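Have a look at the structure below before the remarks.
Shown here: the complex without one of its protein chains, the others still in place.
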Amino acid sequence: MPKADKFREACGVVAIYAHPEAEKLAYLGLHALQHRGQESAGIVTSDGDALRLHKGMGLVAEIFSEEVLSKLHGNLAIGHTRYSTAGDSALLNAQPIRVQSNKGTIALAHNGNLVNASVIRSHLESQGSIFQTNSDTEVIVHLIARSKEQALLDAMADALRQVEGAFSLVMISPDRIYAARDPRGFRPLALGRIPGGGGPNGDTIVFASETCAFDLIGATFERDVKPGELMVAGPSGITSRFFAPPQPQSSCIFEHVYFSRPDSLVFGRAVEESRAELGRELAREAPAEADMVVPVPDSGVSAAMGYAAESGIPFRFGLIRNHYVGRTFIEPLQSVRDFGVKLKLNPVRSLLEGKRVVLIDDSIVRGTTSRKIVRMVRGAGAREVHMRISCPPTISPCFYGVDTPSMRELIAANKSIEEIREFIGADSLAYLSVEGLKKACGDGQKTTYCSACYTGCYPTDWVDVEEIQPARGRR
Amino acid sequence: MPKADKFREACGVVAIYAHPEAEKLAYLGLHALQHRGQESAGIVTSDGDALRLHKGMGLVAEIFSEEVLSKLHGNLAIGHTRYSTAGDSALLNAQPIRVQSNKGTIALAHNGNLVNASVIRSHLESQGSIFQTNSDTEVIVHLIARSKEQALLDAMADALRQVEGAFSLVMISPDRIYAARDPRGFRPLALGRIPGGGGPNGDTIVFASETCAFDLIGATFERDVKPGELMVAGPSGITSRFFAPPQPQSSCIFEHVYFSRPDSLVFGRAVEESRAELGRELAREAPAEADMVVPVPDSGVSAAMGYAAESGIPFRFGLIRNHYVGRTFIEPLQSVRDFGVKLKLNPVRSLLEGKRVVLIDDSIVRGTTSRKIVRMVRGAGAREVHMRISCPPTISPCFYGVDTPSMRELIAANKSIEEIREFIGADSLAYLSVEGLKKACGDGQKTTYCSACYTGCYPTDWVDVEEIQPARGRR
Amino acid sequence: MPKADKFREACGVVAIYAHPEAEKLAYLGLHALQHRGQESAGIVTSDGDALRLHKGMGLVAEIFSEEVLSKLHGNLAIGHTRYSTAGDSALLNAQPIRVQSNKGTIALAHNGNLVNASVIRSHLESQGSIFQTNSDTEVIVHLIARSKEQALLDAMADALRQVEGAFSLVMISPDRIYAARDPRGFRPLALGRIPGGGGPNGDTIVFASETCAFDLIGATFERDVKPGELMVAGPSGITSRFFAPPQPQSSCIFEHVYFSRPDSLVFGRAVEESRAELGRELAREAPAEADMVVPVPDSGVSAAMGYAAESGIPFRFGLIRNHYVGRTFIEPLQSVRDFGVKLKLNPVRSLLEGKRVVLIDDSIVRGTTSRKIVRMVRGAGAREVHMRISCPPTISPCFYGVDTPSMRELIAANKSIEEIREFIGADSLAYLSVEGLKKACGDGQKTTYCSACYTGCYPTDWVDVEEIQPARGRR
Partner (left out) sequence: MPKADKFREACGVVAIYAHPEAEKLAYLGLHALQHRGQESAGIVTSDGDALRLHKGMGLVAEIFSEEVLSKLHGNLAIGHTRYSTAGDSALLNAQPIRVQSNKGTIALAHNGNLVNASVIRSHLESQGSIFQTNSDTEVIVHLIARSKEQALLDAMADALRQVEGAFSLVMISPDRIYAARDPRGFRPLALGRIPGGGGPNGDTIVFASETCAFDLIGATFERDVKPGELMVAGPSGITSRFFAPPQPQSSCIFEHVYFSRPDSLVFGRAVEESRAELGRELAREAPAEADMVVPVPDSGVSAAMGYAAESGIPFRFGLIRNHYVGRTFIEPLQSVRDFGVKLKLNPVRSLLEGKRVVLIDDSIVRGTTSRKIVRMVRGAGAREVHMRISCPPTISPCFYGVDTPSMRELIAANKSIEEIREFIGADSLAYLSVEGLKKACGDGQKTTYCSACYTGCYPTDWVDVEEIQPARGRR
């Protein structure tokens, strides 16, 4: 579906400690995390001495040519992929951020969003600090440089204690890799290992936002970085400390609903399992009389299979997605109705004609895309269209690293379900309940979830909509 | 899977008669046909006077920028997308071919392969004709120019009578669009219509290799161009004639097995229907004791769903495909086994662990990719892997427009099924029978099929393997 | 000065027979001939078997990267650089033209213009020949292919006898290089030799439009290809024949006035010698009372030095040329007068202030640029500006390979010298006489000249302004 009508994850990170081709592993890790951010990417490597940086706009495979990678050759690396906000400073705000300071040269990549960044920044600027970007991440490096602690590790812990919000981050110095997660554990960050990869005790240590990155580079998942934990991989192995006391966990449930890849383990749980269960739960909560279950591909497929399995209604690929869409520029063709959606999706008339269809999607953001899809499915001959959404209505923006539209644009923040049904033109419409959502994702088992976007209840202070809203420098 | 281990369709064509934005419709048509050829594309348009051409290497969306399209503005258009053979002459051989002759300026786009091109070419050259490309398509334009017939339409019929083999082609002159199919109907070509689009009686006439192109541009499917038929869309409407007497039909069955998009009607039959039926037939012919049916995505999905439905074994997305792969250059990473396949596919351990898996794919070409996939599925914990292929073993090359490896490379031309099973490391292996294949695709209903690649029985003369093999200028 | 206000040479050619790096020598030859055409270039090489072609739009150094050249590796090569006419077919019309015919694969590069091309083309098309370009050069290859002569050399002679006009051309077959000049010898073509370069008797044979190409690649000038001569360099050395009887020579005098590089020998005479003599002759014919002689750089420098030497008035670089201008896009800045000229030229106020200046240029085409320069020189403080032009007024278009404006645009075809003086705002204006021009260029010594652009007397038939004017496919 058109990009503008989906929530967008903001960023993935990866880090490699001690591998003769660390730059390639970082590249491949970003490749596997590409779904977490497709507008810019960067890698910083170390050969034990200098930190080399390359970042650019576009997809990972476009930014890193063979030649570029060969110039980045090193045995430590961190990488970052993200959505950038529009404007000419886009590349400037791309990560990792590399700086030179009294703690040496360091580079940092961050997934999440700080909610007290602007206050800290004002304070630092008043003391003579210079900022080069609009990114809240830069606040962290300044806090490290300003810290009275002499050792880099202590200074980092000192800095992380001062920031509030969501952060899973990796940092590189010429000879070490650091990884940390905020005390509430909003965003994922996993630790893995490549046996015999070349590290201190023979192994390569890796960190990544999702475990699918481990699979591609031949690493095995060990455990998540814990909320409040700060890990260091260095010449003498891995060490761990807690920079802050534990807080109630607030893992982002949207990782399971939509962002993460189904083949990843996230917050200790297989995403595919959650997705199928979301569909089964939805079938139990909101059954429908129909001839077939049809997903809106690709994101609705897992839930649709769960729905079909639970309901006994046959699953059909009644909508075909064109994977070549890429960056076609084509402006709306007036003569073709719902043209934008048709570029990506095409209904299979031979399947849909005369049928009652349960259409499964994972969200309705503004409603305009859903409306076009429903119309298109009807146009291909469907007799009835029953829309089922595998999560609750989204009513509040996220301040922890997800790019949500403003409340004005969120259809569920402004209309009743019946009004939405009418707007999208479905015969019936149902969302999954918040309880069903949590149950499907195993809330309370390995973690507890933040579901603020569905409930409006935010787990941190500082979430002042008035103040934070305009600051869109997420990552 | 790696490109090199799939058969490759050779080309899609589209043509538009009379629309104020014909160049855009042609662009979109090619966009919808992108799966039929991803290495070069071209469009020729007419504003009633001159023929404007643009072609390039790469994906349709890369070749045609907004600026390029605006320079092609016209109300008649033809387009072509194809695989090119390697070498510096790749762009030269891209289509459409535009020439100036005594019949005026014309341009032609061709899907298929002529089997008597080299003989005709030698003859033409001996009479002083000059060739600019290695493409057999150029033979057709020379035959048109050399024809004693004065009228372009007569000259075209004259030319088409002299060539033998597979051709679905569209041609443009400043004020007309021509479309023709060879007498055996090897490759598809459909006729559609956009009501009120702007043509002579108010409608726009369109031709395309597959009907999915019609869906995107808002055209309705009317009928196939018939084998041996030559159609003209011009100021006085559409006319039809038969340039050659009917022959037994030899529609390419691989269009239903693999090439065409599932949302297309091809040879009058819904492709999705054939695909699901291939899986059901396969389940009947080659059942397996297993816990789940897993497709090799994307091409094995439909057959896997059919297999699951027929067998009652649950369908699972146990392999996740990374759609961002694009043109990553990355060379094999020595430290990661089966790296090339992992870039595109990742197994879902949480699903596969401890399970008996039926793995469904649509073909085994060289066997190397299948071997890696089986190994990867086992590596993710599967207890048994039963490979099922939704078509018969491929034992002979195609001479009608499909890019098949040489016989030396085709594993099924050189090994028994048991040897292949052993090579790929599956617990069991079965292919669909030729009878099952034909039954699943509705042989004898709307058409009869060419299945030479599975049987070695070629429907035309001139198929001299010795002579034709080196001529790889397919399209 | 702005490109539009200069005559433009149409093309340079180079050919290399037998050198282990023939593609590099061809590249360098084109590099040295870059001033003869800056909008497209191409090279065809042979390794004794196939002909490899690369051509593109732009400067030679942009078109041929190291990678491109390495793919062209061969020991025979021809090259072409040219101005292209506007429009989307520009690359199509770029040369060399490579074709496959009954005489084998050949490629041809042409400097000049045929005056009977359209008549021959119509005739060939009526017999079934197909043309791919608008270029008159393509006529020659068709005549070769159609020729009843079996041997390529005989067919080429046969073809060249049928065309009329200006042509200096080089041709390559897999194992030979051909070079020919029209019987009137309009355009230059020189033969050179690299001792021990690797050819049949140890030497490499080279042909080029100007000898400056020889200097760069270490070749020594041997002699010009003679008017009406057809040379072949092949395994058994060089052979020569005359395809047509001698005609009165009509060497293009503008080669000496403007086109050729001053370090070249052209038509057997040093260009630098002619240029300085043009200035001296001008000083004798049109003296001026002044304080300094200032050239319009770069083209007026040699003549200005001659004028200064003859007159005794000091030479000064009162106008500085900015060589970085390149392809700046910048549109006219309203607030800066004569902005376009200022981008390229800047007056040196400290030299010009209060002085009487003789300004020397080599031509006035439309007059608009000269007007701006005169105004700019006055603006920098010059008290008097005496314009002197080192050739006669241009009153007629060229049909032999020079891109001249239409007569409507040529200021000298429409205004008297006094009117021109008034238009450009000079205190006095004088042109060199036709007699002075011929004398300065040594007319009657090594060659006789065509000066049709100054006299309107054309040396060939077929120069029908009405008919030929619109055909702008020059090279």
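Note that the chains are named A, B and C in the order they appear, and that numbering of residues resets to 1 at the start of each chain.
Note that a contact is a pair of C-beta atoms (placed from the backbone, for glycine too) under 8 Å apart; a residue touches a chain by one contact, two chains touch by 3 or more.
This structure is a prediction, so every number in the text was calculated from the model and none was measured.
Enquirer: List the neighbours, among the chains on screen, of the chain that has been left out.
Expert: A, C
Enquirer: Hey, which of C:H35, C:H123, C:R161 or C:K446 is the one touching the hidden chain?
Expert: Considering all chains, including the one not shown, the answer is C:H35.
Enquirer: Looking at A:L25, A:V141 or A:C453, which makes contact with the chain not pictured?
Expert: Per the contact definition at the top, the residue touching the missing chain is A:V141.
Enquirer: In the full complex, which of C:C11, C:L189, C:I205 or C:V301 touches the chain missing from this view?
Expert: C:V301
Enquirer: What chain A residues would touch the chain not displayed?
Expert: Where chain A meets the chain not shown: residues 52-54, 71, 88-89, 98-102, 125-132, 141-142, 145-147.
Enquirer: Using the touch rule from the top, list residues of chain C that touch the missing partner.
Expert: Within chain C, the residues that touch the unshown chain are 19, 21, 24-25, 27-28, 31-32, 34-35, 38, 59-61, 65-66, 194, 197, 212, 215-218, 261-263, 265, 270, 272-273, 298, 301-302, 305, 309, 314-317, 320, 322-331, 333, 335-337, 342-343, 346-351.
By our rule, only the chains that are shown with their structure count from here on.
Enquirer: Please indicate the chain closest to the centre of the assembly, with centres calculated from CA atoms only.
Expert: Of all chains shown, the one whose C-alpha centroid lies nearest the global centroid is B.
Enquirer: Would you kindly tell me how far, in whole Å, the mean C-alpha position of chain C lies from that of chain B?
Expert: So the centroids are 49 Å from each other.
Enquirer: Averaging over Cα atoms per chain, report the distance between chain A and chain B in Å.
Expert: Chain centres of chain A and chain B, defined by C-alpha means, are spaced 37 Å apart.
Enquirer: Distance-wise, how many Å sit between the C-alpha centres of chain A and chain C, to the nearest whole number?
Expert: It comes to 61 Å between the two C-alpha centres.
Enquirer: Touching two or more other chains, which residues of chain C qualify?
Expert: Residue numbers touching two or more other chains: none in chain C.
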